[in-house]
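One protein chain is absent from this view; the other protein chains keep their places.
And now, chain A:
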Amino acid sequence: MLIPVSIGVIALSVAWLLLSAVFALRGKLINDALLALTVLTEIGLIVLAVLSAKNFRGIDPSSEGATFLAYALSLPVVPIFATLLAIREKTRWAMGVMVVAAFTVAVMTSRIAQIWNLYGRA
């Protein structure tokens, strides 16, 4: 389950990144579509955090279990803070923050999936 959920989250965060980038270039602020994408990503990240916490002990103890769990548990914070900042900041830099957040989610989720692929036991 962990890999399919990771792939789903990465796909959502890439869509979130692209839409934020378009908004940044056009000088648009957050709207319902962008908010919906961050909410969907957030739901995926919560599922991923729960799955990771459940499977954490299945990671080879000599590898990077700490990174795996730390990333999975801290990622759900990212969309929430990014959205709050994007609502407060009324310039195009708000969308810059969204791009950074979406990129962070994509990269850290890829790392979680990579560690699970290399060292995890289902």
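Note that in this section a residue touches a chain if its C-beta (ideal position, glycine included) is under 8 Å from a C-beta of that chain, and two chains touch if they have at least 3 such contacts; residues count from 1.
Here, contacts and distances are computed from a predicted model.
Novice: Given that one chain of this complex has been left out, which of "Na+/H+ antiporter subunit A", "Electron transfer flavoprotein subunit alpha", "Sarcosine oxidase subunit beta" or "Membrane protein" is its protein name according to UniProt?
Specialist: "Membrane protein"
Novice: With the full complex in mind, choose from A:31, A:74 or A:117 the residue touching the hidden chain.
Specialist: A:74
Novice: Suppose we count only contacts with the excluded chain; which residues of chain A make the list?
Specialist: 61, 64-67, 69-71, 73-74, 77-78, 81-82, 85, 89, 91, 93-94, 96-97, 100-101, 104, 107-108
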